[in-house]
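A protein chain is absent from this complex, but the other protein chains hold their places.
Then we have chain A:
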Amino acid sequence: MIVETEGLTKRYGTRTVLNGLDLEVAEGSVLALLGPNGAGKTTTIRVLSTLTRPDGGSARVCGFDVVRQAADVRGVISLTGQYAAVDEEQTGRENLVMIARLHRRTRPAARARASELLERFGLVDAADRRVRTYSGGMRRRLDLAMSLVARPRLLFLDEPTTGLDPVSRTTTWDAIGDLVRDGVTIFLTTQYLEEADRLADRIVVLHNGGVVADGTADALKNSVGGTRLDLTFASREEALRARSAVGGLADGPTLGLPSDGSAAHLHRVLDDLLAARIHVLRVATHRPTLDDVFTTLTAVAA
């Protein structure tokens, strides 16, 4: 196991952010830590990357204790935080050379590594422009490139595509995919289920500082029941009224409900709506998405 935590706890004042977190990550895999804001995702990454001291429990990265052997941990990991940690007033190349120099590479070796990474992340044309002029997607790619200068064994990505447009998101995903093929272990956090579904071998759902689900995307989908009901109403208001009658997750005029797929359940839902005098326009059933898993799990845990 490249990451092992046991009973990890972190409090800020009276607020408990991590509440006895147990986690294991196998080398070479991609783990997505999924959860709403405030679930403890960023704190987990900060503890594992030696930035924050835990209050209780233990965490080991590549066999090194994150508190007592922090320097050893830093030698094998890289961190890409939530906000692109790049120097705006330096060029892309200067940023990369700087990181390589900090990793004690000689000047020529640093330059060579910078050129290599600029090429790989499609930043050759922008290499000698100041980062201030880069788009959000280019910044993220540079940020990612800076994390790879020293060829880490384990890469932490904290919400790698938050705030990116769909095209940049796809290119970032492709870049992450390439890393996986190189054998880098990836530990990422995300609020997007689509992202977890697409990138991760294993998904851990975090809620209120603890693990509420752990498994592959398929296993998680199966765990909430086989089917999802989509009920469509005449208006958004109707859908919201229906939600207060039968629960579920409203999205415009449509209400999504987890279901066991039985006729009896459908019957019961329609009866309840009839009793509340809410008219259903259409009914559809399909396999649950990770969104359903998420809603179900975090609703249960809350």
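Here is the rule we go by: a contact is a pair of C-beta atoms (placed from the backbone, for glycine too) under 8 Å apart; a residue touches a chain by one contact, two chains touch by 3 or more; residues count from 1.
In this section, contacts and distances are computed from a predicted model.
Considering only "Nucleoside ABC transporter membrane protein", "Sodium ion-translocating decarboxylase, beta subunit", "PqqD family peptide modification chaperone" or "Transport permease protein", the record for the omitted chain gives "Transport permease protein", by its UniProt protein name. Residue A:Ser78 is the one among A:Thr5, A:Ser78 or A:Thr190 that touches the chain not shown. Considering A:Leu34, A:Leu118, A:Met146 or A:Ala242, the position touching the chain not shown turns out to be A:Met146 (whole complex). Contact with the chain not shown here comes from a single listed residue; of A:His103, A:Arg241 or A:His265, that residue is A:His103.
Here one chain is not drawn; of A:Glu4, A:Glu24, A:Asp65 or A:Asp87, the residue touching it is A:Asp87. Take chain A: the residues that touch the chain left off the picture are 12, 46, 49-53, 71, 74-75, 77-79, 81-87, 89-90, 94, 98-99, 101-104, 130, 146-147, 150.
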